[in-house]
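Read through the structure below, which is laid out as structure tokens, and then see the notes.
Up next, chain A:
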Amino acid sequence: MRVALFIACYNDALFPDTGKAVTTVLERLGHTVEFPMAQTCCGQMHYNTGYRREAESLVGAFNDAFRGYDAIVTPSGSCGGHVRHHHETETAPNVYEFSEFLVDVLGVSDVGAYYPHRVTYHPTCHSLRMLRVGDKPLRLLRAVEGIDLVELPEAESCCGFGGTFAMKNSETSVAMLRDKMDNVHITKAGTLCASDNSCLMHIGAGLGRIKSGVRTLHLAEILAATK
Partner candidate 1 sequence: MSDEKVNVVWLGSPTFPNAAHDALRDGQLRRNLKHATTTIRDKRLRAVAELDDWETLRLAGSQIKDRVMRHLDEYLLRLEASVTAAGGVVHWAEDADAANRIVIELVRAKGADEVVKIKSMATQEIGLNEALAADGVTATETDLAELIVQLAGDRPSHILVPAIHRNRTEIRDIFRREMGKYGVAAPDDLTDEPRVLAEAARLHLREKFLRAKVAVSGANFACADTGTVAVVESEGNGRMCLTLPETLITVMGIEKVLPAFADLEVFLQLLPRSSTAERMNPYTSLWTGVTPGDGPQEFHLILLDNGRSATLADRQGRSALHCIRCSACLNVCPVYERTGGRSYGSVYPGPIGAVLTPQLVGVGTSKHADSLPFASTLCGACYDACPVRIDIPEMLVHLRAKVVDAHRGEKLPAPEALAMKAARVVFGSPRRLAVAERLGALGGRIAGIRGGRWLPGPAKKWTAARDVPVPPRESFRTWWRKAGRR
Partner candidate 2 sequence: MTGSAAKDRILADIRSALHDVPRAERAEDVAVTRDYLDSHATGDVVGLFVERVRDYRATVTRVPEAEVPAEIARILAERGVRNLVVPPGFPREWLTAYDGSRLTDDPPLTAAELDASDGVVTLAARGVALTGTIVLDAGPGQGRRALSLVPDLHLCVVRTSQVLPDVPAAVRALVPDRPTTFISGPSATSDIELDRVEGVHGPRTLDVLLVVDS
């Protein structure tokens, strides 16, 4: 199976560690990961903001970059969802969100990780309602050795990010963020985990501002951690 990493532009620029972690986990499971250098952006942000023309013009390049791979694995629920739903290309059906790929395609839930901390998990909206990953990320987390996984109250309610929503409707966004942060604090977890760095960046930036001490970590980075 030829596996490509589709990192998503914002992870490439802002969260390289997530990409490294995806690579680490997949290699640990015996797969070779390729990173097609021609990849840039899937157009999700353009599309969702109404710049459909700009978004459509990126579709062809995405397809060219990933042609020939059996699985295109991404640590971005929102970009994975966007490609699968809105790119009408030969590569689109081969795109998998990271937890989906592990559980559905590779059939594993225990990836041999060790993370001895209290963690709570926020299921991001696009993973939940666009990709329907269900409890796959939680199944992966439950199998992590040493983890103290606590349920996040009102987990399924949106964190308020929504891409440009966070700027255009920043006050509403922040109101939602505050409720999310309150719920995170209720869990007394030291780590907030999600499978999308965009929402995590938003929540993390809010937690940072109030100096809450809670760290945000992508699912892949927890799964990459070992003794």
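Going forward, a contact is a pair of C-beta atoms (placed from the backbone, for glycine too) under 8 Å apart; a residue touches a chain by one contact, two chains touch by 3 or more; residues count from 1.
Regarding candidate selection, all candidates are chains of the complex that A comes from, given by their letters.
Source: prediction; values computed, not measured.
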Query raised in the report: Pick the one that touches chain A in this complex: which of 1 or 2 is it?
Result: 1
Requested in this report: Note which residues of chain A are touching candidate 1 in the complex, please.
Outcome: 7, 9, 11-17, 19-20, 34-35, 37-41, 43, 45-52, 54, 57-58, 61, 125-126, 128-130, 156-158, 160-178, 201-202, 204-206, 208-209
